[in-house]
Structure formats: structure tokens, C-alpha cells
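Okay, so here's the structure we're looking at.
Excluded from the complex is one protein chain; the other protein chains are retained at their positions.
By written order: A and B. Residues from 1 in each chain.
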Amino acid sequence: MSKKSFRQAINEAIRLEMRRDPRVILMGEDVAGGRGGSAGIKDAWGGVLGVTKGLLEEFGEDRVLDTPITEASYIGAAAGAAVTGLRPVAELMFVDFVGCCLDQIMNQAAKFRYMFGGKARTPLVIRAMYGAGFNAAAQHSQALYPLFTHIPGLKVVVPSSPYEAKGLLIEAIRDDDPVIFLENKVMYDEEEDVPDEAYTIPFGEANLTREGSDVTIVAFGRMVGLANQAADRLERKGIGCTVIDPRTTSPLDRDTILECVADTGRLVIVDESSPRCNMATDIAALVAEEAFDALRAPIRRVVPPHTPVPFATVLENLYLPSVERIEAAVTSVMNVRVTEKA
Amino acid sequence: MQIARETLLRSYRAMRTIRMFEERLHVEFATGEIPGFVHLYCGEEASGVGVCANLTDNDTIASTHRGHGHCIAKGVGVAGMMAEIYGRSTGVCRGKGGSMHIADLGCGMLGANGIVGGGPPLICGAALSHKTLRNGAVAVAFYGDGASNEGSTLESLNLASVWNLPAVFVVEDNGYGEATAASYACAGTQKARAAAFGMPYFECDGSDFFAVHQASAEVIAHARAGNGPAMLHVHLQRWYGHFEGDAMTYRAAGEVAEARRDHDCLKLFRERVTQAALLEETALDEIDAAVADEIESAVMQAKADPLPQEPDLLADVYVRY
Partner (left out) sequence: MASEITPITMPKFGLAMTEGKVAGWMIAPGKPVKAGDELVDIETSKITNSFESPASGILRRQVAPNGETLPVGALIAVVADASVPDTEIDAFITRFQSEFAANNTSDEGAEAAVEPTLVTVGTHTLRVHDLGTGDATPLVLIHGFGGDLKNWMLNHAALAHGRRVIAFDLPGHGGSSKDVGPGTLEFFADVTAQMLDHFNLSRVHVMGHSLGGGIALTLARTAPGRVASLSLIAPAGLGAQVNMTFINGFIEADRTRALQDVLKFLVHDKSLIGRRMTDDVLRYKRLDGAQAALQAVAAACFPGGKQGDDLRPVLTGGQVPATLLWGEEDEILPVTEADGLPEAITRHVFSGIGHMPQLECASDVNGIVETFLKQHDH
């Protein structure tokens, strides 16, 4: 057990699984880097933010494959390799690049098992960076997990901390279905105690980071930390919050969300993905449909506006959910009075 | 090259099966009983069969929306295919895929594909598996002149070359991508495209089984020997529309009739093997009769087989959810 960063936890998960199972291979743009370069070095980058550094050295060129910048072909190759005996972990450098290979994910990998009558297994993991907060602007800052959640046949994982990331990624690599594993790029340096050994965290099981009796807050990925900070502040004002980290948007732990809302009667959902048809909307519909009678206030979503992610810092800060906005949303649902019928 | 008698008989049977399967579907589809779209392979039989005669069960193929021929050539069972096309639970995909998604991973058939250009990347993946697992197998992508322009296809030619994959790219050029001619839609030549990615290029007449067999033997040997990918450009014609129901208004009157008359691969095969005394007319007639029976049974069975039930709707989205 030692302090590890989000980046290290992910690196470790891949490393441990590649040691355990020779069928696990890694591919992506510059996952090593340096191939064919004039410096003659290998592992020049280890991934654009260094997440996969050192893996080429341990596992060699047969298992750590740098790709040309051709998402359609290599993501499709990862899908084809998955149904023919390998367990590929393919990296989409930024989730925003899914536009170049959506067919291979949406129409091929996601649907093989169903279309082929249950006779295909597609043990594919696609890792991608997501999230705003680095001034990376509109084409490098999206979240897009709702897009993948929308597609039957995919599993979608959004880890909220280093401990979570390692366990969920090992689970993803061992899972026999196609998994989209999204890493918030702003979190790579965050540290936490993480066991050295391999461990798994099951999909479809939410984590409660704290419990309180007044409001349920559901948050995803980096937003879980913000929700916890807001909950700390709210506690000093006498408002107790339960914070739910669903961990996976697909499968979604509906039971935990519904039970917590039944307890508190109030729901605030924090979701940094674009607001139309996002997870906050999906969960709001679920709760409105199945826990309507428990609600003592309208459901509030803390989400960005319906715009591309802006570049300037001041605008990006306005765009993203913040601790203050979460606090305000919780306070607003606390101030709603339930009127008795005459 | 001398082809074994067994192979000749098997290949003839495969081509005859495809012909009768597709012609029968043409008739049955007109009754309105078959759901969805079908895309018929009549006229192209020698291509799929000629290539697959050089493959084993360990090798992988990927096909297109016009996939029945490749399925039969690779060994997918006729009864299961017919039931699938009729949407029965006894279908090879349990009625969940239909004509455009027929697959049988057990015999290396990665599926017909409803997305033009969907196959080549998957074949890069299958080839990568074969190379990594060192099992000596190759992966073959069948795609049309239309798909040859798709970004995913061109990327796949690049990727297979960069990674030196045991992949074979078979362009079944029937001159039409849906309703638009290849002469309009394809810039340059397939030959130049192969050269552009540094891979060997072979070409053959798709109505001649022997030509296809010979050329594909070379292409497949190249890949199997670890020399990287290669392209085979097969010239052929489809006798029916892009989909059943397509009136083919984009083709000149008499074009199809001429193809049927002068470029019927089955007629040409029969002429050649009997003239060279490789096979007897009687042996071929026997095959024709057997296949006719097989198709008839398959259709009757498919029409009588059970439909999928409500639990089938929710089954097999995931291995474990």
C-alpha cells in the first residue's frame, strides 16, 4: 500500500494485467512514442500525459503497439482482435476523437454479441482522457460518457480517484464485454493510498463517499471530489449530504440511487458533460419515474451550459460545475417547502 | 496449378449452393415473407469460393452487406443461414442479426457487415490476433469498389502495412457502389492504391474460378509467410440490384442478360472441368440435385421454425451485466 497518483494507479492496473494474461495488449497513439524517430529512442512519451510510460520496456513491441493517427482502423482492429482471441486495451488519446471511429465502437464492437446471437465475446477496453479544466478548448475537453452510455452493448466507467481507477480498470480488462474507460485528465496528479496488489471493483455498484439525511448528491468522476468539498461546507451549516459515486454509468446502480433518494427526499446531480441528454438528465428521469413520492423538492442538476467548452480560463470556470454551484443547488432544494394539500 | 478433385467438387458445390440459395431468396423475397433487406451475390460466386478454397477454419474472413456468398464459401451451414434470414430462433444468430449480420465465429466468419468499410479494420484486428498468437492464420477482408474509398478501408491498408499483418484485402469490384458506378466514384486505380501502401497487387477475372483460385493462392501465401498484407482485385458483376427491390435503372438494358450469358462462373467451370476431363457431368449433376434438395429443405424448415420469444429480446447484450 502506498500513495499513488491517478496516473500511477492506471499504469499499475495495466501492468499487473499484462503480466497476468499474455493476451492483454496495449495500443494507441504514442502509448510508447518514438518509433522511427531520429533520436532512436523508444518510450519517448509513454502516452501524451505519461500514463503508459515503462510498459514498452517490460512487455516489448509485440504487446505495446504504437499506432498511426488512424482511429478508425486501429479501434476497429482492437474490436476485431477482441473477437478473435486477444484482450486489447486501446487508447483514444482524447475522447473527443471518437468522432473518427464511432462506427467501430457503436456499430461493430458494441453489437457483435447481440447481432451474432450471443456467440461473440468482445473483451475490449477503450481508454480515453476526458474533461475540461486545462484550457484544452472545445475539441479536447468534452466528457461524452452519455454518448457511450446511450449505446446498448457498451459498459462505461468513470473513476473518481486513484484507488477507484486501479480497481475499476483491472475489472474492465477482465470483463468480457467492450468497456469504455474514461480518465479525467485534470486528475492525473491526484494521490491516494492504493494497494500494491491487484484488486477489482465491481461494475454497477455505486460508492457512497459519505452519508447524510438531508440531500442525496450524485456525481461523476472529478465531480465526486467537488461534491465532497461542498458537502463538507454544507455540514458546517447543518445540512447532511449523502454523496453517491456511481462509478459506472452503464451498468448504473439504480437501486442505491433510489434508496438514498427515498431516505433524503432530495436529489442534486453533478455532471460535467454537456447538459442535453446527459447522465444528470438520465438519472433525473429515473428518479422522477420511480421515486416520485419520496421527493420533497424538484430534482436539481448542476451541469454546464449548452455550449462547446470555451478556451479562456474565466469562461471555462463559468462553464464547469463548481463547489459553490453545488452548495447553492443543495441549499435551494433545502429551502423548498412541502405544502400540505388543503 | 493442379487442383485436387476433392477441392474441385467442394468448390463447385459451394458455388452451386450460393447460386441456388440466392436465386431462391430472390423468389421468396418477392412474396414479402422475408423481413428487412437482402443483397444477393448471384454472379459473384467464383470470387468468394475461389478465395476460401485456399483458407482453413482457422483463417478469418470479414464480409459486406452482400455476405451470403462468403458465408457459404467459408462453411457456414445453409439451414442456419436460411433460418436467420427468415428471422427464426434457429438461425445461426438466433434471429438477432438477419441477412446483413450473419456470422459464425466458429468457422472464422466475422460476419456480414451492414456498414460499408466496416470489415477491413476488423480484419486488421483478426490478423493482429493471428500474428500475436503465432497460429499461422491469415485474415481476409472482402469489400467492394464502393468500400474501397471509405476512410476506414484506406486506413486499414496503411495499418496492415505498418504493422506487417497477415491480412489480405480482396476488392470485389462489380462496377457499382449502390447506384453509382465505380468509374465515377473511384479515383485512380486499385492497383495504384495497393502500390501507394507498398503492398503486392494481384488481379483476376471473377467469373473464372481457376483464375481466382490461382491468384488468391499467391496472395494468401504471401500473407501467411509473414510478408505482410496483399491486395487481390477481382473483376466481376452482380446480376441483381444493390438490394432486392432495386430496379437497377442505373444499368443499361441487356447488361445483366449479357453477364448471365457470357460470364456465368458455374457454366464456365462446368465447361472447363468436363472438357479437361477433371470431373464428370454426372458428378456435377449429382451435386446440382443435392444442392437443390438442400435449399428446398432449408426454406421449408425455416418457414416452419419457431420465432424468437420476448426473453430473446433482452438476452446477450452483454456477457454479464
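Quick note on the criterion: a contact is a pair of C-beta atoms (placed from the backbone, for glycine too) under 8 Å apart; a residue touches a chain by one contact, two chains touch by 3 or more.
Everything numeric here is computed off the predicted structure, so don't read it as measured data.
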| item | value |
| --- | --- |
| Chains on display which the left-out chain touches in the complete complex | A |
| Candidate in contact with the missing chain, chosen from A:Ile151, A:Ala165, A:Ile201 or A:Val309 | A:Ile201 |
| Residue among A:Glu191, A:Glu235 or A:Glu290 touching the omitted chain | A:Glu235 |
| Hidden partner interface residues of chain A, rising order | 1, 163, 167, 195, 197-202, 205, 207-208, 210-211, 232, 235-236 |
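Here is the rule we go by: only the chains that are shown with their structure count from here on.
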| item | value |
| --- | --- |
| Centre-of-Cα separation between chain B and chain A, whole angstrom | 40 |
| Residue ranges of chain B touching chain A (in the complex, touch as defined) | 60, 62, 91-97, 101, 103-106, 110-111, 113-115, 118, 120-126, 128-130, 132-133, 139, 151-152, 155-156, 158-159, 162-163, 315-321 |
| Interface residues, chain A side, partner chain B - complex | 23, 25, 62-63, 65, 67-68, 70, 72-86, 88, 103-104, 107-108, 111-121, 152-153, 155, 175-177, 204, 251 |
